[in-house]
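Of the protein chains in this complex, all but one are displayed in their positions.
Order of writing sets the chain letters: A and B. Residues in each chain are counted from 1.
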Amino acid sequence: MSASTSLKVRLPTFVFVLEIVMIALYAVFVTYDDNSNAKLQNNETKPMENSMYRDYPYFADVQVMIFLGFGCLLAFFRFYGFSGMVFNFLTATFAIQWAILIQGFFQFYHDGKIHLGVINLLNAEFACAVVLISFGAVLGKTGPVQLLVMALLEIPLFAVTEWAVLKYIRINDAGGSILIHLYACYFGLGATFVLYRPNLNDGHPKETTSYNSDILSVMGTLFLWVFWPSFNSALTFKGDDQHRAVLHTFLGLSSSTITAFALSAMFNKRGKLTMADIQNVTLAGGVTVGASVDMMISPVAAYALGIMGCTACFFGYKFLTPFLAQRLRIQDQCGIHNLHGLTGLISSTAGICAILLATEETYGPSMYQIFSHRAPPEGDPKLLELQQLIPGLKPGLGRTAQEQALFQVAAIFATIAAAAVGGVLTGFVMKLPFMASPSDESCFDDQLFFDVPSDFDIQLDPLHLNSVYNAN
Amino acid sequence: MSASTSLKVRLPTFVFVLEIVMIALYAVFVTYDDNSNAKLQNNETKPMENSMYRDYPYFADVQVMIFLGFGCLLAFFRFYGFSGMVFNFLTATFAIQWAILIQGFFQFYHDGKIHLGVINLLNAEFACAVVLISFGAVLGKTGPVQLLVMALLEIPLFAVTEWAVLKYIRINDAGGSILIHLYACYFGLGATFVLYRPNLNDGHPKETTSYNSDILSVMGTLFLWVFWPSFNSALTFKGDDQHRAVLHTFLGLSSSTITAFALSAMFNKRGKLTMADIQNVTLAGGVTVGASVDMMISPVAAYALGIMGCTACFFGYKFLTPFLAQRLRIQDQCGIHNLHGLTGLISSTAGICAILLATEETYGPSMYQIFSHRAPPEGDPKLLELQQLIPGLKPGLGRTAQEQALFQVAAIFATIAAAAVGGVLTGFVMKLPFMASPSDESCFDDQLFFDVPSDFDIQLDPLHLNSVYNAN
Partner (left out) sequence: MSASTSLKVRLPTFVFVLEIVMIALYAVFVTYDDNSNAKLQNNETKPMENSMYRDYPYFADVQVMIFLGFGCLLAFFRFYGFSGMVFNFLTATFAIQWAILIQGFFQFYHDGKIHLGVINLLNAEFACAVVLISFGAVLGKTGPVQLLVMALLEIPLFAVTEWAVLKYIRINDAGGSILIHLYACYFGLGATFVLYRPNLNDGHPKETTSYNSDILSVMGTLFLWVFWPSFNSALTFKGDDQHRAVLHTFLGLSSSTITAFALSAMFNKRGKLTMADIQNVTLAGGVTVGASVDMMISPVAAYALGIMGCTACFFGYKFLTPFLAQRLRIQDQCGIHNLHGLTGLISSTAGICAILLATEETYGPSMYQIFSHRAPPEGDPKLLELQQLIPGLKPGLGRTAQEQALFQVAAIFATIAAAAVGGVLTGFVMKLPFMASPSDESCFDDQLFFDVPSDFDIQLDPLHLNSVYNAN
């Protein structure tokens, strides 16, 4: 092992410095929100009035997705299962506690304090998902310090983009296709572009799976699959909107899954199934329904979106990923551009179509709740009229469907640009000399950063000629 | 590999044809239900008024059971883990989207439309469980096209049986012992009877487990175990009925589990535990309490039912499964007749006893809610009296306990007959020549339908004499 990748000093230094920073910031800025503060004596237990009861069940589902779903899915390499699962654990944990602070400043800050409740945790898990998706682009080629640095930089860059888009461009994106999936994807591609390793373009001897790692990875896919409706619906408007988000997500995933099986067999030389397709392409539908997940797109549209997203994702893996690696120096290890980029673009386009097609005839007056920026502005007599039908309707910006569609387009381009630039800059920081970056030979190998059990090298050497003599 | 099992054309053809059919049917027939439709502007968030809030938590639990529980449990073969887990994924996904349509026509169809909400998804997952249980009978001996055909036929056959039994015979079966477990079991046995493979009666060299596959399968058992109370209580009457369903299921599973350990050690030659017993027999109690799960049977009865079901299941595996295979040409691969058939029969009998013993003294007037067919019919003065005690009580059929018991008996026989006939017919379709059925030698072998990683044949050849020379 080369001394330059020892974590002995680097990792503790990084962690302890950040813990001191975080203790200082939490101490000065973080307090309880109204529903977690004893002083207000409300003991509020109505589900829709306290994020503990409204959001915690979805938070728990997303926890499983983040830690077990991503964790198992990223453990698909034969000699990199420890790293895939455990670096995911480390990166996710750090990203969430950091996002609570950073998003707190942007979204939950008033009276000089960040007000903390379960809703903050839920938002932070979404920010964490952004980091983990980007992680997929550089999996196997980065060490834990690099990943923590990536989280350290990506969280604030994401939070400011999210804040700017939501505050100034104001979009509809309930499932996060634009802000989560497109941002994460292009950030990850930006970073991996900078971290380009020409020697790995022809593959690496350890870039392979094992029977057990493939099964483990499918389990990760299944954890993501079963709870994806919770993910896509967690931050929607409650009531029928959230209800539709669950239905559309389920249908999109469902059609996407059977399409992935069909395409996998169809384009395999011997007509067999490929586990990588089942691990990744099946999930495309969950992203593709995202931007319009709470709208009245009709169930069949969700079904069709699943098929479209899956198809784009599948051919992306087949043709675009090799092209990006060989022509554009973008080595996208897990193919996040297929699963999050292409699908995100389709989803955003579908969202725009849904916005353009939305009419009061279909939605009734609650159209102005879902498309809140289309609600009449303060003072408009139409607002008072609508408020008689929907008490508590908030004034909007009085945008037309076309205007809202243009803002969505602006948000897509702005997000992609911000993400790509942020990713490139972060990539340069990750490339700095003291980041314990693995050498090309040590990529995809748990031994670099882990004490491994004695059967690890038996795996490496199936004939076992050396294993008993050279125990690790 | 024989060309006749290539999925290259068959699987995509099947999937794409069905996707076109489904897109057409979803487009024409499926719309939102009242609680997922924006136009009604209700934004209903009261848990008992919107299936999003009433049913989604149970739906999420059942999702874990279907995809991770069954998926891991069925991955218990050493060389068939990919197939067990992944065919379960494919079959379940297809079965659910198909069941949404088919059950929709029977149960949620009015004004020319199927009205879609989370409750439909939950019902469809139950129909899917039926298919997956039947799948257990033919595991290892069927390809993915056969399994999709099985789902394609079993879902409508099940849906019509379910509809007929609920509409015309009208039974109490909260946990689905009759409609789910007995139907699934006898359907599966019917199919496997037709698919009989005489050469496999003496076992197959690959019909074996590995250390890792056994552990994986126990994890599947545990996923089913922990969420079974949600499964059995998801469709019960809310309030105390659902509460009892959880309690009884937990107690039944609990006593069943320790009994399974005791019997496993007792009937093992060397007094050791057998993993297959722990993977299967422990779960018997969950089925056995099913038919009476919401009734006032008393906690001790649930406990005793768990022991009885477990004992029947255990001896079924020991004596009945070999007998069925060798004498009756019924090769029941996972022993579904033990875990779902025998236990389902005990459960149905216990349900009948509970019906016969039910009195107003024990249940109070809410007896007519649980046993809704015993409620007085429209116009009966007793109905008005009861409606003063229980506002909103629906008129029933005025059946006596004895009458209801006879209808239960009729339902049991009708269900078993419909299932067996349906299974036999489906078996004939699955046997048609273009179904990519594996040859006897290729059974229980992932290589037939999957690209396998390079360590797969190391598993096949523990001495590794050939593996490095003949890499896959």
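Convention: contacts are C-beta pairs under 8 Å (C-beta built on N, C-alpha and C of every residue); 3 or more make two chains touch, one makes a residue touch a chain.
What you see is a predicted model; the values in this text were computed from it and never measured.
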{"item": "Options B:16, B:105, B:163 or B:303, residue touching the unrepresented chain", "value": "B:303"}
{"item": "Option touching the unshown chain, where B:254, B:372 or B:439 are the choices", "value": "B:254"}
{"item": "Given B:21, B:215 or B:384, the one touching the chain that is not displayed", "value": "B:215"}
{"item": "Contact set of subunit B toward the excluded chain (per top definition)", "value": "47-48, 57, 61, 78, 208-215, 218-219, 222-223, 225-227, 229-230, 237-244, 246-247, 250-251, 253-255, 257-259, 261-263, 265-266, 268, 270-275, 278, 282, 296, 298-300, 303-304, 307, 362-367, 369-370, 389-390, 459, 462-464"}
{"item": "Residues of subunit A (touch criterion as defined above) contacting the omitted chain", "value": "1, 6-9, 11-12, 14-16, 18-19, 22-23, 26-27, 30-32, 35-45, 47, 50-53, 56-57, 60, 63-64, 66-68, 71-72, 75, 81-82, 85-86, 89-90, 93-94, 96-97, 116-118, 121, 144, 212, 216, 448-456, 458-459, 464, 467-468"}
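In this text, only the chains that are shown with their structure count from here on.
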{"item": "Rounded Å distance, subunit A centre to subunit B centre (Cα mean)", "value": "34"}
